[in-house]
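Part of the complex only, each chain left as placed.
We call the chains A and B, going by the order they appear; numbering starts again at 1 in every chain.
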Amino acid sequence: MASSILRRFIPRKTTWMYGQRMMSSTIDVSVDEQTGIALMKMKRKPVNSLNLEFLQDIRNTIVTLEQNKKCKGLILTSDVPKIFSAGIDILEMYQPNEERLHNFWRALQDMWLQLYMTPLATIAAINGHSPAGGCLISISCDYRIMAPNYTIGLNETLLGIVAPFWFKDAMCNTVGYRETEIALALGKLYSTDEALQKGLVDEVVTSEQIMEAAQRKMLEYVKIPNMARAMSKQLMRQETADKLCSTQDSDVQNFVNFCLQDKVQQSLGFYLEQLKKRKSK
Amino acid sequence: MASSILRRFIPRKTTWMYGQRMMSSTIDVSVDEQTGIALMKMKRKPVNSLNLEFLQDIRNTIVTLEQNKKCKGLILTSDVPKIFSAGIDILEMYQPNEERLHNFWRALQDMWLQLYMTPLATIAAINGHSPAGGCLISISCDYRIMAPNYTIGLNETLLGIVAPFWFKDAMCNTVGYRETEIALALGKLYSTDEALQKGLVDEVVTSEQIMEAAQRKMLEYVKIPNMARAMSKQLMRQETADKLCSTQDSDVQNFVNFCLQDKVQQSLGFYLEQLKKRKSK
């Protein structure tokens, strides 16, 4: 089952690899073959919001790295100032083309399954705000290091949206059931300090030191026998991943139906209007 | 499934509503239509013990409030000094009429399902001791505030009784598996301070300030978009509720069989004898 999750990937043609460096318009990846550690920088300006193509790029990058036998660990970070990722690109949901809407949600599912179940050790170096989908990416890594004075959380409820069950499952697996219940009910955005206290992140260091801290921690992970570490991860996470795998189609359909409601389109319109006003100030 | 749980209610005829005020002999309810916050005071003297009719009244109250479109949140508290609720009325279990015993346990299940799954935001203002069934009511709310120098816990084991699996599930969802294991094995009653430390309650304030603190917290909950908050709660709790829903009949039968054992009747008799002696002192 795990291998079927990990293998059913068909690559898009937008990620190239030259020697140890892969490039796409939204992602910059380099692999240190000495240490076996890859670094992936998200650079979809201005806020690394997750649209269809960006989600596919993230997934493709992970798959390509999995196929590189010298690569054992992956550090995810942002190349955009003050934002790790702002989460789902709301424009994908507003006045959508229905087929693209399907593909978008499927791409989000597939990116998550690839990241959550990857045999690579994964560390999020959260060097900026990380709401909603940004939080999902963070909690799907094996370890989280966060810089001070940012926020992180599944704040969907605040926008009148309900987090999908698999966001909830990944959150429960990180901070436990009770804290997840509070987090979802209130759409809570945790400050860096609160996130550390509740176990939503594992370590806090300054933005200047975050890459060094991530490298140091990753060396702990990659020195562990590779196959055993990957199988331990599968042992822990397979059940959670299988819950989505067995209902991917209906999960897509639920999302599409939700988006196409008049009410939802109206609130998205209102929300986007507000965003524009804020920017123009 | 959720809606079937929430809708299959048939009201008893003992709760009346005049304007914003509902009355029964055991419950006093008022709704502030400005804030959308309802306040329910339990007043079944002397200790708010849960008998058949009281359980039905609690459930009816919740159902009625759910049907009031202006009501978004419910604060539960006690109007009886120093006791939030003493839990199940032992007299329902001692020398019972078998049919009433059935109905009693079913009413406990139904009250719990209604409270645990209600789309209303719920806060327990625990202004007195809260053992056994009192603890169940508390942990089924979304948030708990407790006054100092009281006790709370699932202490059934101490009485030679085993908590039903759904009490255990609600406890696990509040304090986690390991603490629940200790709590049940020892029938542990937590002091207010211990309860805070273990996450069994979320906040401690003096009895004088508890209603104000509950109102303040509830304002946080009711300002969240209503439907998204209710659906997040359902997302978290449906699986736990479904476990009982799918076995309600056998759970009733187990309870009835347990109660009707000679041994159990003897210990209940002994326990009630002791209670009488303590009172006459």
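Throughout what follows, a contact is a pair of C-beta atoms (placed from the backbone, for glycine too) under 8 Å apart; a residue touches a chain by one contact, two chains touch by 3 or more.
Note that the structure is predicted; figures quoted are calculated from it, not measured.
Chemist: How many copies of this one chain make up the entire complex, given that 2 are placed?
Modeler: Copy number for the complete assembly, per this file: 3.
Keep in mind that, in the parts below, only the chains that are shown with their structure count from here on.
Chemist: List the centre-to-centre spacing of chain A and chain B in whole Å, with centres computed as mean CA coordinates.
Modeler: 39
Chemist: Quick check: in the complex, which residue numbers of chain B touch chain A?
Modeler: Its residues touching chain A are 121, 142-143, 172-176, 199, 220-221, 224-225, 227-229, 231-233, 235-236.
Chemist: State the interface residues of chain A toward chain B in the complex, per the touch definition above.
Modeler: 156-163, 165, 168, 176-178, 180-182, 184-187
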